[in-house]
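Of the protein chains in this complex, one is absent; all others appear in place.
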Amino acid sequence: MTCAIEVRDVYRQFQHGGGFAHASYAVRAVDGVTFSLSAGDVLGIVGESGCGKSTLGRLIAGLLPPSAGEVLVDGRSLARLDRRERARLIQPVFQDPFSSLNPRQRIRDIVRLPLMAQGELPKSQQMDRVMEMLARVGISGEMAERMPSQLSGGQRQRVAIARALVLRPRIVVCDEPTSALDVSVQAQILNLLAELRRELGLTYVFISHNLAVVEHIATEVAVMYLGRIVEHAPTQDLFRAPMHPYTNALLASVLTPDPALGIPDVGLGDTYPDPANIPPGCRFHPRCPSAFADCKTTAPDDIHRDGRLVECLLTVAHAGSRQQTHSAGN
Amino acid sequence: MKATATVPALSFRSRLPSFRHFATFLGVVIVGAAILIAIFAPYLTPHDPFAQNLNLRMIPPVWMDESMPEHLLGTDQLGRDYLSRLIYGARISLLIGVLTVVTSGLIGITLGIIGGFYGGRTDQFVMFLITCRLSIPLILVALTVVALVGSSLAVVILTLGLLLWDRFAVVARTTTMQVRNLDYIAAAQAAGASRIHILLREVLPNIANHLVVVATLEMALAILLEAALSFLGLGVPPPLPSWGLMIAEAKEYMFFSPWVIMTPGIALFVLVLGINLLGDGLRDLLKAGSRQ
Partner (left out) sequence: MTASTPEPVLSVAGLRVSFRQTEAVRGVSLAVGRGETHCVVGESGCGKSISALSVMNLLPRGAIRTADHIRFQGQDLLKLSETQFARLRGDKIAMIFQEPMTSLNPAYTIGSQMSEVFERHRRATRRQAMDRAAELLARVGITAPGMRLGQYPHQLSGGLRQRVMIAMALMCDPELLIADEPTTALDVTVQAQILRLLQKLQQELGLALLLITHDFGVVARMAQRVSVMYAGEVIESGTAADLFAAPTHPYTRGLLECIPVPGQVAPGERLGSIPGAVPRIAPGFVGCGFRERCALATPECARAVPKRAAGGDHSYLCRLQPDWKRDAAA
């Protein structure tokens, strides 16, 4: 099976302002990420704020160049593709349906933009493709004449999806596509995304902080923390038997609608992750309930086992046996 | 009654309080009248504004004694009909206002958008240019230019146009920076749109609101500056009926025949007031309309 996406040791730093009073400092948003994704699969990337998942999403979509490392799409280096080739291969869908559509353009022109940029088809054929795609996502012809401010959040997100798919790309990077929507609308959009994937044979990178949604749509999941992937496994494996303490904590924090249960004690303490100040050794150690002495000094290597990836010294310590997991949802 | 499923657009009228409403209306009327007068000047003027008649010098306007009905606003020191000169003066003021704004707008907006969009070194360079421009004393430059090249309408327009772009640049830069980080710009990049397309079709329409407001205000400024320059002898050369020049020429007769200096002065004041009111109104209107 060909690899749809291959990310090789990618880094991305941002410099934040110097001034008279303080020196400028570097924020390591993505700090060494490697993975590959097969065509037709869905990679869910989860993590909390500051973990770098959105930055990684933009790096994969070609919207940001990496500070180091390479992103390969369909075997070709993203950096070497020109903008039109890249647009045919990979497209993004963003979180905020209000800011992802140009408020001064009509819906049909917004969706036509990728076709116009390719410059190959005549305008009438472009329009046909546009209307076909809009119909496919559930936007009527009449709505296509409107401006974005006249559509609801869910409708706008459908338009964003239509725009992303009008060139029939291979890969779609979805950055929290449903987080800004109401729950009832969220489900509509997720169903739509799943249908389109089956119909058009797409590969998704699905970034979200909502673990339940990721479990529903992803075939494999990568957990990010402070710029690195700390665990990467097939969905069911990750959810049933998480190996990294952070994954445990994340799963434990998910509040299922079960009134018999109370609020779990996630046990992470009060410190919070700051990508401008990455701790030495294992970057998770200040918050880790299972940290021991070595964790402060030694950064763990990636451990590949049974088709899974984990970055934790505990896994090394318990070599050969599965780590004890916190019981979820106490 | 049905519950609506889509978001209705709120009418902008409901957002403007009524005083503002009136002020904007007044601005529209004044500017509209000025434009019409300027366009139809040849049909409106009773006499040739350049025709001198030394027998009929300094005739007072109709509301004073010893006036003549065919010279409604009297005549100036060379016997030229004042009303006709005033009407043609509107042409000059508006022409200068519009052409200056077009020139300075092109320069300022281009610089501002490029700096705001690209950031980094490019932006620092643009800021440097703006700072340089702000350090230049307008009158001294005008003086130098006139000394080197001589004064004419074209020189005034060029000088002002090449010097008044700073507010355009600053506003264009700031608004571009705000728009730059919105997702639809990233979406356009991902869609494969060229840089030019993004700047012209994605960024520019979304900052145009603010630029229109700046344009009206800069126009008022340009008109006032031209009047000042002409007053100092650095602007439009005689016998062109620029209001500033008319004020300058009327200086000597100020105490004996005050209407000669008051008439263009009031005309200038009213036009600039009208443009400013219009600009304010536009700003309120566009702010209200762009609220989601």
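Which chain is which? They are A and B, in the order written, and residues in each are numbered from 1.
Simple rule for what comes next: contacts are C-beta pairs under 8 Å (C-beta built on N, C-alpha and C of every residue); 3 or more make two chains touch, one makes a residue touch a chain.
In this text the structure is predicted, and so the values were computed from the model without any measurement.
Within the set A:Asp82, A:Asp258 or A:Asp306, the residue that contacts the chain not displayed is A:Asp258.
Within the whole complex, the absent chain has one touching residue among A:Gly62, A:Pro92, A:Pro114 or A:Gly154, and that is A:Gly154.
Only one of A:Met131, A:Val185 or A:Val205 touches the chain withheld from this view, namely A:Val185. Where chain A meets the missing chain, the touching residues are 48-49, 152-155, 182-188, 190-191, 194, 209, 211-213, 215-217, 219, 235-236, 239, 249-259, 261-266, 268, 270, 272, 274, 328.
By definition in this document, only the chains that are shown with their structure count from here on.
The geometric centre of chain A is 50 Å away from that of chain B, both derived from CA atoms. Per the touch definition, chain B reaches chain A in the complex via residues 5-7, 9, 182-184, 186-194, 197, 202, 205-206, 290, 292. Within the complex, the chain A residues that touch chain B are 58, 61-63, 83-84, 86-88, 90-92, 94-96, 98-105, 110, 113-114, 116-118, 149-152, 155, 160, 163, 167.
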